[in-house]
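Reading through the structure tokens given below for one structure.
A single protein chain has been omitted from the complex, and every remaining protein chain is retained in its original position.
We just call them A and B in the order they show up, numbering each chain from 1.
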Amino acid sequence: MNGIVTLLTDYGTADGYAGEVKGALLRAAPGLTLVDITHDIAPGDVAAAAWVLGRTWRSFPEGTTHFAVVDPGVGTARRALGAVAGGHAFVAPDNGLLSLVAGAAALEAVELGPPEGASATFHGRDVFAPAAARLALGAPHQILGRPVSDLVLMARPVLRREGKKLIGCVMHVDRFGTLVTNLAPGDLPRTPRIQAGGRDVPLRMTFGDVPAGTLVAFVGSAGTLEIAVRDGRADVQLGLGRGDEITVES
Amino acid sequence: MNGIVTLLTDYGTADGYAGEVKGALLRAAPGLTLVDITHDIAPGDVAAAAWVLGRTWRSFPEGTTHFAVVDPGVGTARRALGAVAGGHAFVAPDNGLLSLVAGAAALEAVELGPPEGASATFHGRDVFAPAAARLALGAPHQILGRPVSDLVLMARPVLRREGKKLIGCVMHVDRFGTLVTNLAPGDLPRTPRIQAGGRDVPLRMTFGDVPAGTLVAFVGSAGTLEIAVRDGRADVQLGLGRGDEITVES
Partner (left out) sequence: MNGIVTLLTDYGTADGYAGEVKGALLRAAPGLTLVDITHDIAPGDVAAAAWVLGRTWRSFPEGTTHFAVVDPGVGTARRALGAVAGGHAFVAPDNGLLSLVAGAAALEAVELGPPEGASATFHGRDVFAPAAARLALGAPHQILGRPVSDLVLMARPVLRREGKKLIGCVMHVDRFGTLVTNLAPGDLPRTPRIQAGGRDVPLRMTFGDVPAGTLVAFVGSAGTLEIAVRDGRADVQLGLGRGDEITVES
């Protein structure tokens, strides 16, 4: 392990919870390098957290530990997980947050037991941070708990065919109003007709290929089709959001 | 000292003030480890800053320096402080921000003189950051200024008794809408009847003990009574905020 620990939560920063987690990590292992991914996931939005974790984890060098805690089920029977995949380590609640990691690399998980004296409502500090510190220091995940083989996984939105139409959906709307879809380049016919919100969207290489204010589709930085407006917001112009349909015909 | 400096401000990040402070710290001591607690305290909300500092400082290892600057009185006669408590060091304006630290550990403070050429309106960069860097490098606080024995302390909301009723209050509302109170477990009768916003709130161990959408009281991660709604917001459901009363009877 390389001593890097990334942090991904829905805690915000203004309550001090993210600060307490950082303190707990550094108290357990003062030499760690902490890297904020975000604390601004919408409260309880596990799908958004899974999306961001899915995008970011592989950007980091092998040996990185990822603390990913968006945990609306804290204080219920949901399990707390330690895991390894692709040479990285993870701690996360067992609520689907690791779905995209597990979809991209073989993942082994264990159930973290709560340490003596752990609070019932702040497992980020009391359960996940100590486990993340141990993983970051090189502890094998197997010693942290019993193996879990029936991980909770989010249903992955699948592409649907209706006659000549291929129907995907918006997986994520980013800060710029761009719609990131689950349609990969390999799914598209040679001369695709892309429709979103009742509008035809031309497929181009990038923004520069259309005038300002205009809709454009391109293969984005996550490797899937994105729909954007140059110098504008596609979510607003099309009235579309997460889960909405995007249609492709030849 | 361990070279860790935490940062807690109401600067936001978009103006560059937090960035200038980080630069000033690293210019004074390039090897420091900077850790953001938050820059999102509401402008001038000293009580919220004191709360977050009170929660977070002890999470960090001994030898940590805490830069805590929410300073609506900058440019007035309020004093600038350097301090030590419980093996940690602090810089903060003398406006009550250190109240909860001083309530938890013996605190010694000195008044920081403004360095030559300091601006009159950005003491974070020009007064507090240089002092924090010196403390983090191991300078004894006594050499930074004259002792202060009459620290400004916020009045601590005290519990009140009215007949059989014990009346506490909401100290903090967190991002999830949970109400953190000043009622400790030891204050509660054996079978307490907890009332908030005119509603009875059952005391349980944690969220999992009530159905979704339901009010629940539990001893939270700060060691005091909290009132929450499972998968919801107690502040909205009860119409309560900071300072509002919570009542307990047996």
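We adopt the following convention: contacts are C-beta pairs under 8 Å (C-beta built on N, C-alpha and C of every residue); 3 or more make two chains touch, one makes a residue touch a chain.
Because the structure is a prediction, the values reported are computed rather than measured.
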item	value
Sole residue of B:Gly3, B:Gly19 or B:Pro157 that reaches the chain not shown, by the stated touch rule	B:Gly19
Candidate in contact with the missing chain, chosen from B:Gly75, B:Pro115, B:Pro140 or B:Gly239	B:Gly75
Absent chain, residues of subunit A that touch it	2, 4, 6, 8, 35-42, 48, 51-53, 55-61, 64, 172, 174-176, 205-209, 218, 220-221, 226, 231
Absent-chain interface as seen on subunit B, which is shown	10-24, 26-27, 30, 34, 36, 43-44, 72-77, 119-122, 125-126
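The rule is simple: only the chains that are shown with their structure count from here on.
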item	value
Subunit A and subunit B, separation of their C-alpha mean positions in angstrom	31
